[in-house]
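The structure's right below; bear with me while I get my questions together.
Shown here: the complex without one of its protein chains, the others still in place.
For subunit A:
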Amino acid sequence: MSLHRYELGFLLIILNIYSLGLIDAVNVTASDSAANPLQAPGYQSHGSSAVVSSPVYKPAVDSSYSINLLSSFPEDVEISEYCSELLRLFGQRYVAYVNCLIPAARPVRVCQNCSPWYNSLSEVFVNISSDQLGPGNVSCRDSILRSDRLMLVFLLYGNLDTIWEKSNCEKCVTKDFKGPNNDTLYYLTLLNQTITCFEKYKEGNHTELCKNCKNTYKELNDLYSGMEKNSTLCIDLEDSMNMTRKLWSKDFGCSYIGGETIPVIAVSSFILFLPIIFYLSSFLHSEQKKRKLIHPKRAKSHNSLMNIQDKQS
């Protein structure tokens, strides 16, 4: 459910900017979400179709019918054809990436599934933000990114870029973002082996499972620890390992090894006993250090006595 909500949220934002170019996407999602009436965050809505046709959003949906506060600008202030084309492309790819991300949220598959989408999105953004002049000697960077206070395109891209950064996906995919790299593939094979093993012995007594799957699990765990050290991990792997570890330790209860409490207690109580012996023996056997008192030279006391009597009199 929540996936859809966010999807809708994203879409609504997009709808605000792109009028005609996005109609297809809107249609797809609108029909998609019309089946599940949702609560969009922050306002009441009665299904997405209602949102689309609500007066607030109308201008964005249908530009021909817009009642802008300002009527259209003269030619030279409007963005160029090239730039609006770029913008349109950006929108398409943005939606595509988001569409990919959301179903991959749990269990996390964002790197494995969505890396190519991110790549294509960032390509467009690089084009937009490059300071090279396009056809007609226009720089889209200024007209799209920096013309207003909101800097919407920049913000939008920034959001997704943060997601990408946080997910550490570049550690797991090949240089051209086409698919998982070798390390990841190897890890995934091991993971699959382990999971298969778990599946196989899941029924019945878990001690069997612990015994039989130990090797694969341990191999996987070691590989993971190694990768952790090299910091070649992305969120997919971290998540999958977390789940596996949880299965292993919590659900199957395989990691608890104990039962040697007695030697530990013995050794520690021996060590804790040593200071008592030490202090007792040094109290009993070491000779106490004595201080020799020195008697300072003082004035004869009758002086002071006289003195005080003088004062009193």
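In this text, a residue touches a chain if its C-beta (ideal position, glycine included) is under 8 Å from a C-beta of that chain, and two chains touch if they have at least 3 such contacts; residues count from 1.
As a working rule, contacts and distances are computed from a predicted model.
Chemist: For the chain that is missing from this picture, which UniProt protein name fits: "Eukaryotic translation initiation factor 6", "Electron transfer flavoprotein subunit beta", "Chloride channel protein" or "Iron-sulfur cluster assembly protein"?
Modeler: "Chloride channel protein"
Chemist: Of A:162, A:189 or A:268, which sits in contact with the chain we cannot see?
Modeler: The missing chain is touched by A:268.
Chemist: What does the interface between subunit A and the hidden chain look like in terms of residue numbers?
Modeler: 221, 241-242, 245-246, 248-250, 255-258, 260-261, 263-264, 266-268, 271-272, 274-275, 278-279, 282-283, 286, 288-305, 307-308
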